[in-house]
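Every protein chain except one is present and positioned as in the full complex.
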Amino acid sequence: MSTRNVLLQAARRGGSLFGLVKKLWGHPKGRLGLILVSLLVLIAILAPVLAPYDPYDVTQRAEKGLRPSLQHPLGTTITTGQDILSMLIYGSRVSLMIGIITGVILAFLGALMGVIAGYVGGFADTLIMRVVDILLVIPTLPLIIVLTNLLGRSYFVIVLVFVAFGWTGLARVIRSLVLVLKNSNYVKAAELAGASRWYIMTKHILPGTSHLIIMNTTLTCAGIMVAEAGLSFLGLGDPTAISWGKMLAEAQGGGALLFGAWWWILAPGAGIFLAVFSFMRIGIVMEEIFNPRMKASSSIYKIFKHLNNSYLDEVFRSMEDEGPEEAEGQPISTAPAPEGGHD
Amino acid sequence: MSASGGMPIERLLEMENVSVNFPVKRAYPFSRRRWIQAVTDVSLEISQGETFGIVGESGCGKSTLANAMIGMVRPTGGTVRFQGEDLYALKTKAFKEARRNMQMIFQDPFSSLNPRFTVYDIIKEPLLIRGGASEAEMRARVLELLKLVGLDEEDLLRHPSDFSGGQRQRIGIARAIILNPRFLVCDEPVSGLDVSVHAQIMNLLMEIQAELNLTYVFISHNLAVVKNVCQNMLVMYLGKVMEAGDSNTVFANPLHPYTKALLSAILDVNVDRTRERVLLQGDTPSPIDPPEGCRFWQRCPFAMVGCETTPAALVGVEDGHHVACHLISGFSPEQKAAGLDQPASSQ
Partner (left out) sequence: MTDPVLEVRNLKVAFPCAGGIIRAVEGIDLMTRKGECVALVGESGCGKSVTAFSIMKLLRTPPSVSRIDSLQLDGRELSHLSEREMEHIRGKDMAMIFQDAMTALNPVMTVGKQIDEIYRRHTRLGKKEAREQTVRALELVGVPEARSRADSFPHELSGGMRQRVLIALAFACMPKLIIADEPTTSLDVTIQAQVLDVLKSMQQEHDVSALLITHDLSVVANMADTVYVMYSGKIVERAAVEELFTDPRHPYSQGLLASVPKLSDEKQAFVQIPDTVPHPMRKPTGCYFHPRCSYTTESCRERMPRLEVVPEDRQVRCWNPLGQEREA
């Protein structure tokens, strides 16, 4: 769809994206998120290289239920004797792929619907919003169960349902923003100069939403990954693929708790946690960047911690009128001072 | 109400009995449709090179009126004639052409510039949209305008957030004149700025007007500023014209109680305690389904019984001065017999 290309262009507009990455890097928590996500992506891509064994290869099975050791740092599964570490590494592929692919598709679909509803307005707006209302009412889990019964268990079905139902959140948020942007004075000025609706949509409205789209998408990816893990746990995913959720299901079914093989449960759990955490970290930091008011006042406390008392005295002394030396006044604030502060 | 003078001066903009009504969203389907009568029955003429003032407070309809002038809002009634042609009857292409002759300067310097654009992009945008100029030509033109409004070349690559309110307004002015419009609507251009910057921007606007032979419509609630720069003006309240005419004449002899209230409210710095002080009562009523009679009657300290029900027509009082007020135009003998000229009981 050409509109998708436009959206793609807008999102990829050089300055915007690179500037964003740079800002994230500058933020200590953002840097952490970026590093983790990059690590995860690398692991997923390089899985065949990194994993000591190929868990899909039946011939590489070892003895069942081994405890962690040098050859099998996370042991082997009780049920099949697969190396858990390798499963963990390969499992990242499923989570990340589903999370990112679904997230990106949702970004396009949600933004498209939001912009149309907001900017075109009128009947299109009413139609889209009513569709959103309907979709929000339909319960997705039973639907997935029904569809997997009809179409067979696969990630395609899961992604399909996520995409069909998940665009509503972003659409609503984007629509609100578009309604605000539409009435900006600079849009009015452009209209007075004779700008077409297309020009305004692509030059003013879309770039104005790009930050929101990116931020929302990272948080959505995190959510999708958790949802996918849950569905795989329930056995609704592809039975042949290795995913963290499925590992958890196997661990539970295979009696990990019974036999005390806690590493089998911990590994996929940690994997899910790290993946979701890193995406959310990026999303939250982005929210702070775009909405400076949300910034935690930690940075201010840091400045205050490093404040030198003599520096402050110097500053206050310099405010005095020249003349006979006056006694130093007392501070008048009643809030508790940070450690090392004057009082 | 046109400017006086021997030479025929072109009537740039005319509005005849323009009304703009907005529907209010229905509380529930099939309930009675209510209307916001933002502008009701306003007529005016603006001549080339003139500065026309529109005075009023929030809710009086001045912004809607301005929007109707520049083709942003289609009037529900009446005609808008620009350069002799019915603006809203034009076909799209001609409409856009006509509109390029009009531009607007906005009140809030912080929301009138796209924060993601550079100054260069902002000023060049109207030229880019219209097309027909090369990059070099556009750049030259932008530089020319930058100088005119008092900014530097090195400001081109900056973003609006790097500038103060006054400087942003200058950028907005540069953007507004890049297409050489004939007609500029200034919607409270200095209200959002520091006092010491007001004068700078006003002087800039006056210089530009002289140099480029522009016509201004100046919207403000500050009568002192309007008096200083406008030749003709009208005073609006809740969508209707209360008083209109040559600004010198109106200021020398303000007749409508609302005009007097506005004047006394502009607490003059040269404290002239002999000026009549008119204090209103109550609050501005809602513009939804306004009353039949004079729309000002509820707050008017001189309201009479008839003011509530009988609309007041705009009558000429002297040359270049019209007022819509029963105090001035009086009641007919029949109306007086019905007791309509008795003072309304204050509430």
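Letters are used for the chains, namely A and B, taken in the order the chains are written, and counting of residues starts over at 1 for each.
In this text, a contact is a pair of C-beta atoms (placed from the backbone, for glycine too) under 8 Å apart; a residue touches a chain by one contact, two chains touch by 3 or more.
As the structure is a prediction and not an experimental result, all values here were calculated from the model.
For the chain missing from the display, the contacting residue among B:Ala98, B:Ala133, B:Ile266 or B:Ala344 is B:Ile266, taking the whole complex into account.
From the set B:Lys96, B:Lys124, B:Arg175 or B:His221, the residue in touch with the chain omitted from the display is B:His221, counting the whole complex.
Of B:Ile105, B:Leu280, B:Cys325 or B:Leu340, it is B:Leu280 that touches the chain left out of the display.
Those residues of subunit A that touch the chain absent from the view are 297, 299-301, 303-304, 307, 312, 315-316, 319-323, 326-338, 341-342.
By the touch criterion stated above, the residues of subunit B touching the omitted chain are 57-58, 164, 166, 194-200, 202-203, 206, 221-225, 227-229, 251, 261-272, 279-284.
Keep in mind that, in the parts below, only the chains that are shown with their structure count from here on.
Subunit B has its Cα centroid 48 Å from the Cα centroid of subunit A. For subunit B in complex with subunit A, the residues that touch the partner chain are 70-72, 96-97, 99-100, 102-104, 106, 108, 111-114, 116-117, 122, 125-126, 129-130, 172, 175-176, 179.
By the touch criterion given at the top, residues 184-186, 188-195, 199, 204, 207-208 of subunit A touch subunit B in their complex.
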